[in-house]
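Read the structure below first, then the notes.
Note that this complex is displayed minus one protein chain, with the remaining chains in position.
Let's turn to subunit A:
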Amino acid sequence: MNKKLPALLLISVFVVATCGLIYELIAGTLASYLLGDSVTQFSTIIGVYLFSMGIGSWVSKYFEKNILSWFIQIEILVGLVGGFSSTVLFLVFESIASFRIVLYGFVSLTGILVGLEIPLLMRILKDRYEFKDLVSKVFTFDYIGALLASLIFPLLLIPHLGLVKTAYLFGMLNVAVALIVCLNFKKEIRASKYLQGASFISIIALLAGFIYADKITSFSESQTYSDTIIYSKSTPYQRIILTKKNKVLRLFLNGNLQFSSDDEYRYHEALVHPGLQALPFAKHVLVMGGGDGLAVREILKYPNVDSVTLVDLDKGMTGLFQSNKILLGLNKNALLSPKVKVINADAFSWVKAQRKKFDFIVIDFPDPSNYAVGKLYTNAFYKLVKGILAPKGLMVIQSTSPFVAPKSFWTVNKTLESVGLKTIPYHNYVPSFGEWGYIMATEPDNVYKKPQQYLPGLKFISKESLDLMLYFPKDMGKVETDVNKLNNQILVKYFEDEWANVL
């Protein structure tokens, strides 16, 4: 036997080392993508990974017979676990509660297997080569491999292949090492044929994963959230994401921020109280949209209100805010109140079929960013809503930002006026959203009397703050626009143009 280490073997060491570090980097990157806070994620992943490698090294002494065959099997296993790791993590991310367990489980498993590799390899080679030379060369190539991995990972692999494909690629390389070792030492291995077959099948499986990687998952979503995602769900209508950072909860629908728990009171107090406080006789209230129950929470503060009807399209949304503990804390169990009736229906058709009148109507729809939602901001829709508004009643509409999107805001105003309603536009500052606008509307004969006092315990709204809210400085002043109709949908176009400059 030759005393010098063959280049092939050194390349194997090199590949094994590179793969090991790549898996660690993938886990770290993925964790910071999905969970946010990259310092914490990388730090804990690296810690767990190195510790697991230590376990692997320690466990290696319990392997006594057939070390060569064990080594090959472990190589195949590392390749499979490492290769499929990122895919599995992406797929189980949906069930967020158990995600960390799966993540650290994978990191530990990969770490243990990688920890086994070098000690076993050295034991295989120790009788064949000079020990001094062996240690020197194996560790040299081990560390060079690590350097290479740390350089190509951010510079080449992530930008060109992405996480999932990188994992599969290195999985294949790992199994290739197993195959090469298997072929080189086939006389010394009993089940050489079986191991060759296993390697071959594994490579095919990993190759399939590599080819279909794009179909398995896309990453864009997770990259957009900087906070920890604590809940995510796709309903038939939208993607709901709830994030948490320190004590602050944020709700995103299709990637758009709906509220942030630290300042949502500013939005919901402004939406509800200027109107409802001015209607001491109000008994029946309708809320359309607003499946989070936060507007309902404010409405239920009025003892004169007998019933609240909430119409929200998405059962997934109202269900979440009727069952999740953190969210029930936020909306004070509003959607579980016996006064509240939750209806999951399309608002347009629901209003069209509705005969009962309401004293106060809150319209809290998502922004008019597409033609489907745009229908709910048209004169046709407002005509219908006007039909179910009690003669002395008021309605209020969230109307996007008069600062960022003045044309959009004043289009809503104009559209309400076009169906014969008198409007009272106002605005306030909500840190998460910026300057935000609302429009109250009522029959032209009614006179809106500004409330002289408000319920105790409100954090934002007061007699003085409303005076400011009703005043529009020049930079948000009224602009002339058209009426938004089903057959022109100009609001969607304005909204797109105006927000395109900001986002």
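Definition applied: contacts are C-beta pairs under 8 Å (C-beta built on N, C-alpha and C of every residue); 3 or more make two chains touch, one makes a residue touch a chain; residues count from 1.
Note that in this section contacts and distances are computed from a predicted model.
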Chain not displayed: protein name in its UniProt record ("Phosphonate ABC transporter, permease protein PhnE", "FAD-dependent oxidoreductase", "RNA polymerase sigma-70 factor, ECF subfamily" or "Cytochrome bc1 complex cytochrome b subunit"): "FAD-dependent oxidoreductase"
Contact with the hidden chain (one of A:L50, A:I211, A:L468 or A:L486): A:L486
Touching residue (missing chain; options A:Q41, A:S60, A:N379 or A:T423): A:N379
Touching the absent chain when the full complex is considered, from A:K352, A:K392, A:K450 or A:K463: A:K352
Residues from subunit A at the interface with the omitted partner, ascending: 236-237, 313, 346-349, 352, 370-373, 375-376, 378-380, 383, 485-489, 492
